[in-house]
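The complex appears here without one of its protein chains, the remainder shown in place.
Here the chain labels run A, B, C and D in written order, and each chain numbers its own residues starting at 1.
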Amino acid sequence: MKKSFSVSTWLLPAVSGLIFIGLWYSVRVVSGLQSWILPTPGEIMAAAVHEHTRLLAAAGHTALGALGGFLLAAILGFFTSLLLGLSKSLRASLYPWLLMLQMTPVIVLTPIIMLWAGPGMPGIITITWLISYFPIVANLTQGLLSTDMNHVALFRMCNANRWQEVLLLRVPAALPYYLAGLRIAATLAPIGAIFGEYMVGNASGGTGGLGFLVYSYNTQIKIPALFATALTSCLLGFVFVAAVAWLNWALLHKWHDSFERADH
Amino acid sequence: MKKSFSVSTWLLPAVSGLIFIGLWYSVRVVSGLQSWILPTPGEIMAAAVHEHTRLLAAAGHTALGALGGFLLAAILGFFTSLLLGLSKSLRASLYPWLLMLQMTPVIVLTPIIMLWAGPGMPGIITITWLISYFPIVANLTQGLLSTDMNHVALFRMCNANRWQEVLLLRVPAALPYYLAGLRIAATLAPIGAIFGEYMVGNASGGTGGLGFLVYSYNTQIKIPALFATALTSCLLGFVFVAAVAWLNWALLHKWHDSFERADH
Amino acid sequence: METVPPIVKFTSLQKRYGVGPVILDAINLTVAPHDFISFIGPSGCGKSTILKLVSGLSPGSTGELTVMGVKPREARDRQAFIFQDATLLPWLTAQLNVELPLRLRGRPEAERQTIARKMLELVGLAKVADYYPRQLSGGMKMRVSIARALTLAPQLLLLDEPFGALDEMTRNRLNEELLAVRAVAPFTALFVTHSVSEAVFLSNRIVVMAANPGSLHAEVAIDFPYPRRPELRGHPDFQAKVNEVTRLLHEVEIPPSS
Amino acid sequence: METVPPIVKFTSLQKRYGVGPVILDAINLTVAPHDFISFIGPSGCGKSTILKLVSGLSPGSTGELTVMGVKPREARDRQAFIFQDATLLPWLTAQLNVELPLRLRGRPEAERQTIARKMLELVGLAKVADYYPRQLSGGMKMRVSIARALTLAPQLLLLDEPFGALDEMTRNRLNEELLAVRAVAPFTALFVTHSVSEAVFLSNRIVVMAANPGSLHAEVAIDFPYPRRPELRGHPDFQAKVNEVTRLLHEVEIPPSS
Partner (left out) sequence: GQKTPAAAASGAALVKVRFQTDWFPQPEHGGYYQALAKGYYAAEGLDVAILPGGPNAQVMSSVAVGRADLGMTNGDDVIVAVARGVPIKMVAAEMQRDAQGILFHAEHPIRSLQDLQGKTIMAGAGSTWIEVVRQKLGVKFNLIPLVGDLARFVNNPEFVQQCFVTNEPYFVGQRGVSVGALLIANETYEPYRVMFAGQTFLTQHPDVVAKFVRASLRGWVDYLTGDPAPANKLLAAKRSDLTPEFMAYSIKAMNDYQLVLGNAAKGERVGLLTAARLTKQIALLQEIGVLDKPVAVNEVATFEFIPAQP
């Protein structure tokens, strides 16, 4: 996290990756599991190569849904948290309903989503949004409330209004919280989109995304290809996580303590 | 959030609840939606009363899975984050694999979970854990890295070892982050358990947990009962969220800026 | 003095934090326009609390306090506060930290930059305008905080040990600059310090406080005319006042029992 | 002095932060056991940086620095540092903050509590042992921080303006207490202050620093014998030393250009 682009960022995961893959192979050997329960990394890679055109096309489709839902969550989450951070009474009146929205199983909402957002991409984006929205709100709200009271006193003395206090003080101070929320959302977006494809993607030709491939490989018991699909979804997620990590670095490295000072 | 148990904690959500319910009814009237798409709160309550024995039994079952998964996530998440916070190289080697675990669609892992954890409660708890684990890790890790550098300097000067630095400094400083993570996990645990029941559950007599009811009411198009099930799951979630809110208050109110000083 | 309405008026004010012990008791004080009052007293006697009360950041418990005839909070737009800690925003450079109050009042960017730069020059920090707070030394941070408060040209300035972290020469120079600013844009000042000579040099009134509970022990009028020249510090009358205040201070400072 | 190994030895040390400008240049200084050296100089000249170098919190850029014959970091177990900010942990009471270094060294609880209470009494804060930092005044926080550093009975004590936020009497009293502690458990001290008389009262050597880049301008030996009595402050020799250091300080303090 600290020096963003150093060797260790690449070398160590690679080494631990080798260990991980070694472990994987030995689990296979020791447990006597078969390929259609736990394929080896080699088998998965072979399947990925073999199926790469389908995987790529599907990843493109899922990426669109994931990106849409993620951006929606990032933006709406930001503004919702502002509202919640702005006043205690807004918080008391809105938070319980937000919690309910988050805690209602998506399947219950699917018919309504189908009806209002429409099936296909709009529905997929809505479901992805629903899944990645709350972590952002919960985090940013906690961040907005955690502002240093001395800084708040400074703003009060400058006669700052509530909006200035939130936008110029609480929001920058809460950025690390927001970014932690975005990081969670980034990992949720691709699986959210896959889930969304499952739930509402079908009604208008849901044979596009990774969600469909998961279904298809599953019924065809093409387990290595199924794991290759999961791997593709992980890679997609990594792109999102990397984007958030970059944003984190860009916004915080100059001043925040999670980045070590030049030399101190 | 601030004064934990004041009137506004109950009064305002109640008022906003009335508004919300009013809006709900008017949506029904204006949009001409019917009961099988969006039942009214009245219909949902009636269904809840009618089905209350099944709902209660199912809620008990789901609560068990949710609690197990939540506790597992809270505990394992804590220790994982310690490892990640302890050293940059551990972080670089473990974080990518954690991300992969989080980003692999659960359906791909289901056969392995069934095999290793077993179906029924163990599998449900595993899936709930999988779903609520990462938000805790992501948050606490960010928190552990955000420690005030001046405090770190203090610990270095006291020749504190890495473990002392983490346990006595970074962990208390990161508590607000951990609690925000727990709050997210608290909302995820019941839906995670419901999802888990659907994936690996095991019911004799069709009365497993809420997950069974969701799918069974859904196939039977008992939509008000379906919403009543969702409501039950929300209520379950509120219990978790309330527990986390209490913990938050107990751990932070004496010293943290998210709780206003006695009078300042 | 009878005709001019007071800038700050304490009437039998008492202060506790929450349900804690009495921190300030029976405070009666009337601050006239253009007073420069220094508060001096033992650590923990309630000097910062007095300023927090005047600023409205902390409410009084019993008694009355008005600032410019209204409640403290309502007079905030005419006050500025230099806190005991520098309280800089870590994500803003020195320059932007100084600009902050102007930004909060919606002043145009060009004006903000000019004023901020002028103030940074005044405190000798123009060279580090682009540094982030974590790159500044303790004294430099405090000076940025002083520059920030001065941008507003307030009617009432609250200063909580602003010069405590500075070396003597910088401190003396800033004392003089402060009086020079005040000559151009007059303000009333409530000033907390631990330096008797600084208090004598700057103020027309010095309030010596006692602790347990905090109360106003004595007041000393310092009637050297303004503008005051640096040479004043060498004058025997100056030394006499310093000695008088020091003596009063020794009266209240019983070594803290425990 | 030739036979005893130095406690701290700077050899042509230069320091930059990252790729920034030179902060300290050509620092050569040998600190003998039981030296009490005060550093005095303009704000931002690098006094805190010197202490950070000795503590190993910040590395030197070129040149050499050894502490008790080894690298600074390796000598940390025999050092204690009083930072310019109080740096208290907000989730611990005053008492627990003071106990912290002992806890980190694994001392038994009973011993910790006794020592911490003694130190809190020394700085006059036994009454607020159960307060959280946010309930303490600025000076009280600094005193907790002093108490904390003294619990360790270090061989080398680094003090960065520990008494800057305190009133004169508390300050004088703590000066005397510090020397009393030192008489019982002798330590070498590197002390940063802006008060010349404090420096003269405490130290056997005073280093006057110049800025831009920070460097050692002159050194003054203060050879009043220890233990030093409060009466020393009234002695004419004392005043002479104060004047000498002040004069040296005026040499280096060109009013900050901008």
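One rule holds for everything that comes next: a contact is a pair of C-beta atoms (placed from the backbone, for glycine too) under 8 Å apart; a residue touches a chain by one contact, two chains touch by 3 or more.
Given the structure is predicted, the values throughout are model-derived calculations rather than measurements.
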Subject >> In the full complex, displayed partners of the excluded chain >> reply: A, B
Subject >> Listed residues A:Tyr178, A:Tyr198, A:Phe240 or A:Phe259, member touching the removed chain >> reply: A:Tyr198
**OP:** Have a look at B:Phe70, B:Tyr95 or B:Tyr217 and name the one touching the chain we're not showing.
**Re:** B:Tyr217
Original post:
Which residue from B:Ile44, B:Leu84 or B:Met114 sits in contact with the chain not drawn here?
Top reply: B:Met114
Original post:
If the missing chain were put back, which residues of subunit A would it touch?
Top reply: 34, 36-37, 54, 107, 110-111, 114-115, 118-119, 198-207, 212, 214-216, 218-221, 223
Original post:
Considering the entire assembly, which residues of subunit B contact the chain that has been omitted?
Top reply: 34-37, 107, 110-111, 114-115, 119, 197-204, 206, 208, 211-212, 215-223
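Simple rule for what comes next: only the chains that are shown with their structure count from here on.
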**OP:** Go ahead and note the Å separation of the Cα centroids belonging to subunit A and subunit C.
**Re:** 49
Original post:
Taking each chain's centre as the mean position of its Cα atoms, how many Å separate subunit C from subunit D?
Top reply: 27
Original post:
Using the touch rule from the top of the page, what residues of subunit C touch 2 or more other chains?
Top reply: 17, 20, 57, 85, 134-135
**OP:** Would you please write down the residue numbers of subunit B that are in contact with two or more other chains?
**Re:** 149, 153, 256, 261, 264
**OP:** Show which residues of subunit A lie in contact with subunit C when the two form their complex.
**Re:** 150-151, 153-160, 164, 168-169, 172-173, 175, 254-256, 261, 264
Original post:
Which part of subunit A faces subunit B closely enough to touch in the complex?
Top reply: 1-2, 8-9, 12-13, 15-17, 20, 33, 37-38, 88-89, 91-97, 99-100, 102-108, 111-112, 115, 134-135, 138-139, 142-143, 145-149, 153, 176-177, 179-180, 183-184, 187, 190-191, 194-195, 214, 218, 226-227, 229-230, 233-234, 237-238, 241, 256-258, 260-261, 264
**OP:** Over in the complex, which subunit D residues touch subunit C? Could you list them?
**Re:** 17, 20, 40-44, 47-48, 84-85, 120-121, 124-127, 135-140, 143, 160-161, 164-171, 173, 194-196, 246, 249-250, 253, 255-258
